[in-house]
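Can you read through this structure? Questions will come right after.
Just one protein chain is left out here, and the rest sit where they should.
Our next item is subunit A:
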Amino acid sequence: MIEKQQIKPDQHVSIFEEEFLKKIPVFYRYMILTDTASIGEMYADTRFSQSAKHFSREYIQYTPVNPYSNILIEEKTDDQ
């Protein structure tokens, strides 16, 4: 069974003044704050380069799913 997501009162935000809120529908008081980075479609963390051959100035940089080469480094020098 899917549990209903609990929304805490402090997650409710409004970009409107209290005076204006009184004049508009009540659900504007229940808007929820969401990080832009959490919405993939908004490309917030995407890096764009260029490609002349593709006539593109918004050529998305992506990390390949497979390794670039034989290199595999497993241990970091820091304590993390």
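By our rule, a contact is a pair of C-beta atoms (placed from the backbone, for glycine too) under 8 Å apart; a residue touches a chain by one contact, two chains touch by 3 or more; residues count from 1.
Note that in this section contacts and distances are computed from a predicted model.
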Chain not displayed: protein name in its UniProt record ("SAM-dependent methyltransferase", "Xanthine dehydrogenase", "4Fe4S-binding SPASM domain-containing protein" or "Peptide/nickel transport system permease protein"): "4Fe4S-binding SPASM domain-containing protein"
Subunit A residues that touch the omitted chain in the full complex: 47-54, 59-73, 75-78
